[in-house]
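The complex is shown incomplete by one protein chain, all other protein chains being positioned as in the whole.
Presenting subunit A:
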């Protein structure tokens, strides 16, 4: 039967190449621009393998990000807690209306103003790391707390509540947490954020939650929508940034020549370029961007029909040899700015200026302050997050 020829998605990575896309995915990219793949629930969707087609389709108004549309390839069963996350799973014009309510604090200049605060957070965590036991788990001590504390800063979570916030956000992404525990932690954080928004409605301050509260007062958002939006900003920026910090550090430790370039540079432009290359090379959203086709579209010599699903794995788009020469090589000196690690089209990551700045501070500080940083276990013993929504490492034992 022809059915048996449809490959399963996702595919396994090669054991010795945890930073590279699965070999089968690379093969499909060489074979055809669009390939049917089968998912966990038996449904078949189009896997879009090439950079130019991924950008074209993600930017096409005939595709929908709404998981309720026919053909939308859901990442997992609803029990896994993927949920419908505010505007990232909506289409325009409602998507644009909601998105524009929270874009201001992520503008490049606003984010730049946060840089000293992020530097303080990173320096403080490195002080704590150096004062604590050696070896240590870099994920727990450094990678996860950074985005959590930065989000506290951005949203306006009072200092006294940072411990609660860190504790619960950690549970939300922890591998040893049961789905019930994750759900419970998520509900407690949501209730906490709802409370803060309520406070800001009566006593506005200069923070992101006050901006959202203002929309509630103006009748543009319900309290529920406002809470979902705050939770989305937290979830979207937390595990993603943490995984880029830990996985990026591991990749650099495996490429000592590249790590040396970063450690020895104090040129902000070089560090910014290095961040772009690590975003291109690592690409943590390994399950791809998902869309449903709403009108027939001809692309790559193929017609994708209304009611069919699309999976854009930007990880292989970023390794497309048509766009990036010698794409499987980590080269911090290359111009990698055209990568699609943040997606493309109207849904492209709105927090990207913040993610970039956080990673610039982290990569520009950690290896200079701890020049002897090294892995405390063999690469094959590092637990990679093959099954998670966001790729990375569960733990990264390091010594110095």
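Definition applied: contacts are C-beta pairs under 8 Å (C-beta built on N, C-alpha and C of every residue); 3 or more make two chains touch, one makes a residue touch a chain; residues count from 1.
Convention: contacts and distances are computed from a predicted model.
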| query | One chain isn't displayed here; going by UniProt, is it "Sugar ABC transporter permease", "Ferredoxin", "Putative ABC transport system ATP-binding protein" or "YibE F-like protein"? | reply | "Ferredoxin"
| message | With the missing chain put back, one of A:248, A:345 or A:392 would touch it. Which one? | response | A:345
| task | Please pick, from A:46, A:72, A:106 or A:367, the residue that touches the omitted chain in the full complex. | result | A:106
| Options A:147, A:248 or A:353, residue touching the unrepresented chain | A:353
| message | On subunit A, where is the contact patch with the chain that was removed from view? | response | 58-59, 96, 99-101, 103-104, 106-111, 337-338, 342-346, 348-350, 352-353, 356
